[in-house]
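Presenting chain A:
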Amino acid sequence: MVKFMEVRWHGRGGQGTVTAAKLFAEAMLGAGKHVQAFPEYGPERMGAPLKAYNRISDDPLTVHCQVAHPRIVAVVDSTLIGMVDVLEGVPEDGIVIVNTANPPSQVGEKIGAGMRKVFTVDATRISLETMGRAMPNTPMLGALARASGEIGLADLLVQIQKNFGKKFSQKVIDGNLRAVERAYEEVQGE
Partner candidate 1 sequence: MKEKKEKGWKEIPIGGLILEAGNATQYETGSWRTFRPVRDEDRCIHCLICWIFCPDSSILVEDGKVVGIDLTHCKGCGICARECPSRVQAIRMVEETTFEGLGTWD
Partner candidate 2 sequence: MGQIVAFTGNTAIAEAMRQINPDVCAAYPITPSTEIMQQYSSFVADGLVDTELVAVESEHSALSACIGAAAAGGRVMTATSSQGLALMWEMLYIASGTRLPIVMTVVNRALSSPLNIHGDHSDSMGARDSGWIQLYSENAQEAYDNLIQAMRIGQDMRVRLPVMVCMDGFIISHSIERMELLADSQVKNFVKEYIPHYPLLDTDHPVTYGPIDLQDYYTEHKRQQVEAMREAKGVILEVAEEFRALSGREYAFFGEYQLRDAEVAIMVLGSAGGTAQAVVDELRADGVKAGLLKLRVFRPFPWEEINQSLGHLKALAVLDRADSFGAFGGPVFHEVRAALMESSHPPKVLGHIYGLGGRDLGLEDIRRVYRELERVARGGQVNQVVDYLTVRE
């Protein structure tokens, strides 16, 4: 049977959450994995809560159903906590990564994480300081890499450089790489 890792992303329209799922898939593809990335499509509106998903595996992926029990959840916008159930279907050994300045213990208590591991990173502040814009999605990739242990920092940076290389100026790329690096270093776990 094919074993795979599933990730669920929570964000709001316009924050680059769907792009984050896509970037994560492309980075993992570059690292030799089989990947899927897909958003939960509805009417797309700026600010509306949305979800996106990843499946990552060493073997070919065949399933095309929705992700019901993700082991990893990435919350790009912490104002969603309390509005949507970010723990829905997440197993007891699951991981939750939240974009917030608050410590993991406080966030864990707020969402009722129980046995699940909570990580926090101030991705919005990092993006403002490195890129001059509130784009928390790329730093969240750094935090996800660190918290999940699925991909090393060096590999992730190489893949992002490769993907961004075709589309953006070196200044933009450097800002993104710095953001990923800082989030990887600054993410806090319990």
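If you want to know what made the cut, all candidates are chains of the complex that A comes from, given by their letters.
To be clear about the criterion, a contact is a pair of C-beta atoms (placed from the backbone, for glycine too) under 8 Å apart; a residue touches a chain by one contact, two chains touch by 3 or more; residues count from 1.
Note that the structure is predicted; figures quoted are calculated from it, not measured.
J.: Here chain A stands alone, and the other chains of its complex are listed as 1 or 2; which of them touches it?
T.: 2
J.: Could you please specify the touching residues of chain A with respect to candidate 2 in the complex?
T.: Per the stated touch rule, the residues are 1-2, 22, 25-26, 29, 33-39, 41, 60-66, 68.
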